[in-house]
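First up is the structure itself, then whatever we jot down about it.
Heads up, this is only part of the complex; the chains shown haven't been moved.
For clarity, chains are labelled A and B in written order, and residue numbers in each chain start from 1.
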Amino acid sequence: MSQKDKNKKITIIVHSGDFDKIMSAFIIGNGFLSMGVDVSLFFTFWGLMALKKGGFKKAKLSRMNFCGLGKLMIKKRLKKYNVATIDELAKSFVELGGKIIACSMTMQLMGIKKEDLREDLVSEYGTVGRYCGETLKSESSLFI
Amino acid sequence: MSQKDKNKKITIIVHSGDFDKIMSAFIIGNGFLSMGVDVSLFFTFWGLMALKKGGFKKAKLSRMNFCGLGKLMIKKRLKKYNVATIDELAKSFVELGGKIIACSMTMQLMGIKKEDLREDLVSEYGTVGRYCGETLKSESSLFI
């Protein structure tokens, strides 16, 4: 961990609910966290839907689904090569100090209650103003 | 509005023509504008198609469409919770001083004429060089 990367920050909007894109968000988030960089993930729209209890299991690949076979194949390979599952990646993200912020507008719009969400993962609830404020203090921001 | 956030800039490429992603682009754009930050939205490909007259109405959700029911449900909830429609969000964006730039290469490629576009929203026409130049002066850039 480089001392100069301390206090640096990255923000990521997780708009997509696709299996592979949520996985990417956590892999990138964990990558920055392991370098001592602060990371905030803002879950909105389909991304927030996937953060509901049991949501990671229902998440679909963004393409080449082969009637579900694509995801099965990837899950099998993830296991074979000891790559973490989304659930493990998300837990590591929180353990490494990453923040998961649920978009409160999406919650209202989609009728999602706090108890519907993975409360072990969500650390805060916020609006777009929160995202904008954090992004202005960040090195970069991604929309996934 | 914080004084130190004045003269800061954010650029966003709107490549997607999906209802929920265009909505996100304007919500994020308006969020930054209300903090005194300059925002430029560069509409390309399907995003620019949606900027044609009547295009916002035809925009589809990026997933879970339920034969159109998903979008109806979201529109109903938007109304119920007094969340602005895409059209209202876009007009606010322009009123708050946000710039909407139409990608001239996409216009040529897709055979889109100036009069096909929402001229009340588009402020300029530009190439990728324009986007790159503005992004180098920006805090962050998003690809939506």
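We adopt the following convention: a residue touches a chain if its C-beta (ideal position, glycine included) is under 8 Å from a C-beta of that chain, and two chains touch if they have at least 3 such contacts.
Note that the coordinates shown come from a computational prediction; the quantities given were computed from them, not determined experimentally.
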item: Complete complex - number of sequence copies, 2 represented; value: 3
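In this text, only the chains that are shown with their structure count from here on.
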item: Chain A and chain B: spacing of chain centres that average the CA atoms, whole Å; value: 24
item: Chain B residues within the chain A interface of the complex; value: 5, 8, 10, 20-21, 24, 27-28, 30-32, 34-35, 37, 62-64, 74, 77-78, 81, 83, 139-140, 142-144
item: Chain A residues within the chain B interface of the complex; value: 13, 15-17, 44-46, 105, 108-111, 127-129, 131-133, 135-136, 138, 140-143
